[in-house]
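Quick one: this structure, given as structure tokens, is what I'll be asking you about.
In this view, the complex is presented without one of its protein chains, the others remaining in place.
On to subunit A.
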Amino acid sequence: MINRVLLVERDRLMLEKLTQVVQGTRGFELVARYQSISDALGQGAIFNPNLILLDIEKQNSVALIADFLKVYPKASILCMGEKWQAESASHIVKAGARGYIIKPFTGVELQEAVDTFAKMGSESGCETLVFFSPKGKSGKTTLIANLAVALARKTHEQVGIIDADLQFGDMAVFFNLAPKSTIVEAARDAKFLSPITLHSYYMPVTQNVSVLCGTETPNLSDKVSIRRLENIISMSRSLFRYLLIDVPPGFNPTSIAAAEKSNTTFLVSMINDAYEIDHTKRALEIFKDWEDYNERVKAIFTRVEPCNSQSQQNLANKLGYPVTAIIPNEYGIVSDAADNGKMASDIRPDSPLARSVDRLADEITGRGHRIRWEKS
């Protein structure tokens, strides 16, 4: 489909610059351009545009979008501004725009923006899932990697992973990636990025799963400030339907900041016959500061033997809190998989591990509860 572009930009020089970009990009045709909003609203429809590039700098963007939607109900609106701001971005999406792009942009960025926002579906909204563990070796990186693949397979939606286990992030090894860019570069450039340009810092794993890899060496972890990390999370939310975040073990500025930004924080511990349940309990107490912790904090135990509802109930009793998921002891499969850069659930899709991960994915997408009358 060819993009028939209506360009609305107050600044004369910027209008010229963007005109050239649109005209020079394959698949895009500039059908009309205006400096005046009133002209654009009154005259542009004559040219039947399907993509509106709308300057919202220093304007009431919500009202503006509403006006354009009234006149151009079938067109997609991409807002343009000088700088990415998380709040205004979520406002404009709520107001009905497809997304946001920083101007000036290149043809490649324009193409990417349109592709990405088309894939996302309009009323997407992102579920941000943070995986917190009191101590390391909880099985959470294994879980995140497999869960991401399962979510993408089930929903066909875009799934992103941020490896914010800043000193010892393992995600790149799990997916056998040699990342060209990592969270360090993304943090360095965050100020100048929009979601679209941030997307190129993610490494694609499958058609629907991409990973923002962790630092290469621990000393680089200083380069990812909390502000920048929050920024990266906010931007990533407009790129994915599900955003899964791996964080360092314990309470630290990174894990706390990520958890604060989450819709759901999973508290993950591995059953080891020692004091893991006590540790989980103590961590849970901290999260009880959240008013909505009941919905927002979910407990998961890995390496549970036997992995059945009885064990799940026993664990819940000991913890004094519901246990959302249990993952079976499958050391052989998960370590083989990680050693070979493959997913355990791909190697053995019928294994108990794959099935528990699937169940958790259903729980997250709401399919675990809802009866679906309509055919999907």
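Here, contacts are C-beta pairs under 8 Å (C-beta built on N, C-alpha and C of every residue); 3 or more make two chains touch, one makes a residue touch a chain; residues count from 1.
Note that in this section contacts and distances are computed from a predicted model.
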item	value
Protein name (UniProt record) of the chain left out of view, among "ABC transporter permease", "AAA family ATPase", "Xanthine dehydrogenase family protein molybdopterin-binding subunit" or "hydrogenase (acceptor)"	"AAA family ATPase"
Contacting the left-out chain in the complete assembly, out of A:Phe47, A:Phe251 or A:Trp290	A:Phe251
Which of A:Arg4, A:Lys17, A:His91 or A:Lys137 contacts the chain that the document leaves out	A:Lys137
Touching residues (missing chain, whole complex) on subunit A	134-137, 141, 167-168, 170, 173-174, 176, 217-219, 248-251, 272-275, 278-279, 282-283, 285-286, 331-332, 334-336, 338-339, 341
